[in-house]
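Here the complex is missing a single protein chain, while all its other protein chains stay put.
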Amino acid sequence: MGEVIYSAKPLWAVLVSMGAAFLILLTGEKARNLRESWTILAALIKFGLVFSLIKPVLAGKTIEYTLITLLPGVALQFRVDAFGLLFGVVAATLWIPTSFYSIGYVRTLNEHGQSRYFFSFAMCLSAAIGVAFAGNLLTLLIFYEILTIATWPLVIHHEDTSAIAGGRKYLVYTLTAGCILLLAIGITYSLAGTLDFVGGGFLAGHGSPGLLILLLTLFIAGFGVKAGIMPFHEWLPSAMVAPTPVSALLHAVAVVKAGVFGCVRVILFVFGPELLQQLGVWTILAGVVAFTVVAAGLLALGQDHLKRRLAFSTINNLALIILGVSLLSKNAMTGGILHIANHAFMKITLFFCAGAIYAKTHKDHVSQLDGLGRQMPFTFAAFAIASMGLCGLPPVNGFISKWFLCLGAVETHQIVFLFVILTSAMLDVAFFFPIIYNGFFKKPLPDVAGKVDEAPLLMVLPLCFTALFSVVFGIFPNAFLNFFNIVRLAVTNVLGG
Amino acid sequence: MSDQLPALIIVAPLLGAFLTPIIGWWNRHLSHPWVLMVLTIPLYAAYSSLFKVIKNGPFGYNLGGWAPPWGIEYRIDYLSAMMLVLITTIGFLAAINAKSAGNTEFKGKEAQFYTLFLLQITGFLGIVITGDLFNVFVFLEISSLSGYGLIAHGEEGAPMATFNYIIIGTIGASFYLLGVGYLYMATGSLNIADLATLLPALYHSKMVLVGFAFFTTGVAIKMGLFPLHIWMPDAYTTAPNSVSTLIAPLMTKVAAYLLIRILFTLFKPDFALSVVPIATILGWLAVAAIVVGGVKALAQTDIKRMVTYIMVAEVGYIVMGISVMNRAGLTGAILHIINDACMLLCLFLVIGAISFKGHGREIYHFQNLNKKMPLTMAAFVIVALSMCGIPPACGFFSKWYLIMGTIVAKQWVFTATLLASSLINAVLFFRIIEKAYLAPPEDVAAGLDHTEAVIITRDKVPLTMIVPILISAAIILILGPLSGKIIETVIQHAVPAIF
Amino acid sequence: MIWQLDILLLIFIVVCAIAAINIKDLMGAVIILGAYSFFMCLLWTEMGAVDVAFTEASVGAGISTVLFIAAVNRTARRSKD
Amino acid sequence: MRNWFKLISMAAVIITGALLIYGTHDMPAWGDPDSPANSHVSPRYITEATKKTATPNIVSAVLADYRSYDTLGESAVIFTASISCFFLLRRIRNKEDHND
Partner (left out) sequence: MTEYILAKYNYWIYVVLMMIGLYAMMGKRNLVKKLIGMNIFQTSIILLFVSTGVKKGGATVPILMHAGHEHGAQLIQVSDYLNPLPHVLMLTAIVVSIATTGVALATLILIYKRYHTLEEDEILAIRRESRAYKTPRILNPTD
């Protein structure tokens, strides 16, 4: 796998937001500006650290850092390969706009418990980067569990009955998933004696097919909870009670993507395409996620609460990613992995918009948005761009990943899956376009101001920024962050050649 | 000096205990600093013996200069050195903590309290360090007797709980003594190392089998293994807080140490593997302990009582690790001895601080507690996460090894029990965390933000309480990532080579 | 070592033990326990364990009985079983 | 309920007793001078104690010398018990004084 560089940069990337988290807690409510400058500072430093890793990784190198031995043969180890880097870059990049947006959001709504909010947020980011850079399953699990716990205070942030219920549901689902993962990883370790990720998998030749299929089921169940694969998706819509920036970054990028990331890691780096071909379970897996894709799309149609609709759209897209990977063909894989990044940019824009609308007008149902586009043109324009992307229309970046997914589905000669992908695009159109149409063209509700009256600048700028980048990455997939090259490299790492 | 280390570990606290009443009689405020001063000696000696063992391997110390089978030998190997460090560290932290709580709980009787406190620690240390079966009994009794005295001084139901403890504990100790008697009749020796060489020829002798049965039953009683745990919840719940802080984390662990000694040093592992079905019995008892402990803990609203039932389950963990009879399982059991002792220490310290500030122990009393005692509750959250097995706290790692052990042994029911139990723990602790950290939903619904709803003053927890709490919480966090190191340097040598 | 004496003492001891746990008057039970200890001393002397017998006579039969009597005096004397 | 408990304890006692009696099966005959207990460690006490410790009573010699730490422990036990009793009972007297 090319040259290995030993560097503590991945560790620092993880630690920087953890340190910021404690500084935030120490600074407390009294010095708000100082506290929030910690967040922004950490976000910038983190981005710088992660960004500096792109170049060596694209040159075919792997960055490794071993902290301490945990078990014989397994260390607390960070290893940055192309796939991990993709997730890391997405999370680190999007933290910057989210930080600004968060500040605008909590100040506009005058939220309580802001220190706890920013503390948990920074911890989540730390854990997400840890997940991205984990060099083996155990390290991954450790950060995955930290992520679980750090998200909980954000979910229950409002402390009302529905928030607490949502938090409990979240914990029940994710902690059970953690236990299942622990079991799965334990079995893996007892079979193979190692947990280090290897492109193309390391489980081949260990254990009986029955046990391996059971193991795969456990893994997918464990990671699938966070990735919202049906029937484990139930917590995600309930967790939408969280403040919108949380939904935006965590339930579109960090947390759910960590689940998807885990699934993909297991499929490609633990089992490997060849083993899955041999076991013949990839069709079942793809079938399950394909069902999720369609079902989530249908359910989204029925939601009137905007954030819940977005949540189901998230479930739909996450399943699409896993579908792409489990098709095991080169193009489908490229599309799936690329969709991790693309979906993140688009979905975070959508959530930002939802948050901006809520902060300005306290409206959170689709049916209340009539004519609001005239009052908040920037917000609605961004919303329109992002939803076009999710429907797969060029020139937004969603088009590219869906294109590759379709190519991959054709490659595998499973026309069913092509059909699924296209159906999901149709469903996307069906549940997004009415919002845009009503927002711009329907007669405004009486309480909508006739003039342009946007949310605060700290909220509008980030959402314009992410929308803009969604378009930029659609036209130049290799702009700035080299997403396309990274994805190509990741696929090469797995499939070889 | 360094040759006399093993003797120093016992003699220093013992002499310190003899002198404490005099010091206390002279000036009762001096007894606390005196105890701390005395405890630094075994603390130092324990750490240096651990380093000595790591460097040079196990060593013995012949008391009075008599060679082992005739005289009493103190034997320090990897396991006992580790236990010594554990006991002295926890004892020291508990001693620091004892000041504020102890001075109110035992007003006017500090001297006696600290004397018993030192004797308790001496007893634990003696059980661990000695290489002579009868000497173990003597130290077991020292620790039990001082424990009886300390616990009986607790709240309303304490004397009755203590009486039950005395009866059951004496049955346990007597069973242990019977076991010693049977083995002595079979071999004529009392020295563990000597017996270990003599016993293999006699494994099928009925005397040895019965002796073994009584040994394990006696130790199981002291350990509080289901169904012999009946004395434990009452005794530790009603005990004074500064006492349960010391005894609850250590008594069960020392007994677990004895069980490991009996199963793997006194008897060779193949005795348990091929002669008696002890592993199976212990394993299923452990499953029952975990299930019953967890369910009973769920039923409690008093947090101290809840923790005692969690202890029942935790003993089940340790025994389960022993019962699967493989390297991973036993490593997990030994690691869990350390981790669980630290977690329980922290829990009881937190409970002690909460009670000291006059808050109730029922769950509904935890309302808003994070505003009143933020540091204490932060420590509580760390322990809670550790108990649920969330990394990087130490509870995760011992659970990992235990689960590995059950997987290797292909005992899927055991695995399932362990996993289910960590979920039960999550329920147990998160309902308290929710209470402590969240405003009541009624207030939120009524539009009262909890910063406005109640004007909350911070409780000033005395330094002698908050420092041990923070140290123990830090230990929990540090032990987790260090567990690989601990296993590499200590525990892997303590596991019998045939595993 | 005469086995007849031996067996006689043992029978006494067992009888005392049974009586001690069955008498409803606690003071009586305690005194019978003292007698039990005393017979035990005799048995040990007969077995040649003179040191143990001495200790038991002073500690077991003596101090222990005194403690019991003192405790029973301060508490209830009747027992329900 | 109570009888039920008595039955259980009776059963436990009988099991214990049966186990103990089962163990006696392999025991050396009563008073056997060559039993392991009498032949492994103890002969050396009898032959050497006087030489090494200059005490005619072998029990005292072993008690005070070979196993002196048992004796130290024994005195610690007494000390513990007396302090425990003192610790527990003094409060009552204080309370009574207070109440009266």
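The chains carry the letters A, B, C and D, assigned in the order they are written, with residues numbered from 1 in each.
Here, contacts are C-beta pairs under 8 Å (C-beta built on N, C-alpha and C of every residue); 3 or more make two chains touch, one makes a residue touch a chain.
Computed from a predicted structure; not experimentally measured.
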Contact list for the unshown chain, restricted to visible chains: B, C, D
Touch residues of subunit C, complete complex, unshown partner: 1, 3, 6-7, 10, 13-14, 17-18, 20-21, 26, 29-30, 33, 36-37, 40, 43-44, 47-52, 55-56, 59-60, 63-64, 67-68, 70-72, 74-76, 79-81
Touching residues (missing chain, whole complex) on subunit B: 134, 137-138, 141, 144-145, 148-149, 152, 156-157, 159-160, 162-163, 166-167, 170-171, 174, 177-178, 181, 184-185, 190, 301-302, 362-364, 431, 440-441
Missing-chain contacts mapped onto subunit D: 2, 5-6, 9-10, 12-14, 16-17, 20-21, 24, 27, 29-33, 35, 37-38, 41-43, 45-47, 49-51, 55-59, 61-63, 67, 70-71, 73-74, 77-78, 80-82, 84-85, 88-89, 92
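As a convention for this text, only the chains that are shown with their structure count from here on.
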Chain centre separation (subunit A, subunit B; CA means) in Å: 43
Centroid distance [mean C-alpha coordinates] between subunit D and subunit C, Å: 17
Multi-partner residues of subunit C (each touching 2 or more other chains): none
Parts of subunit B lying in touch with subunit D, wherever the complex brings them together: 10, 14, 17-18, 21, 63-64, 66, 69-72, 106, 108-109, 112-113, 115-116, 119, 122, 126, 134-135, 138-139, 141-142, 145-146, 148-150, 152-153, 178, 182, 184-190, 198, 205-207, 209-211, 213-214
Subunit B to subunit A touching residues, read off their complex: 385, 388-392, 396-397, 399-400, 403-404, 407-408, 415, 419-420, 422-423, 426, 430, 434, 437-439, 441, 444-445, 449-451, 481-485, 487-488
Partner subunit B, residues of subunit A touching it in the complex: 67-71, 75-76, 112, 138, 141-142, 145-146, 148-149, 153, 156, 158-161, 164, 167-168, 171, 175-176, 178-180, 182-183, 186-187, 189-190
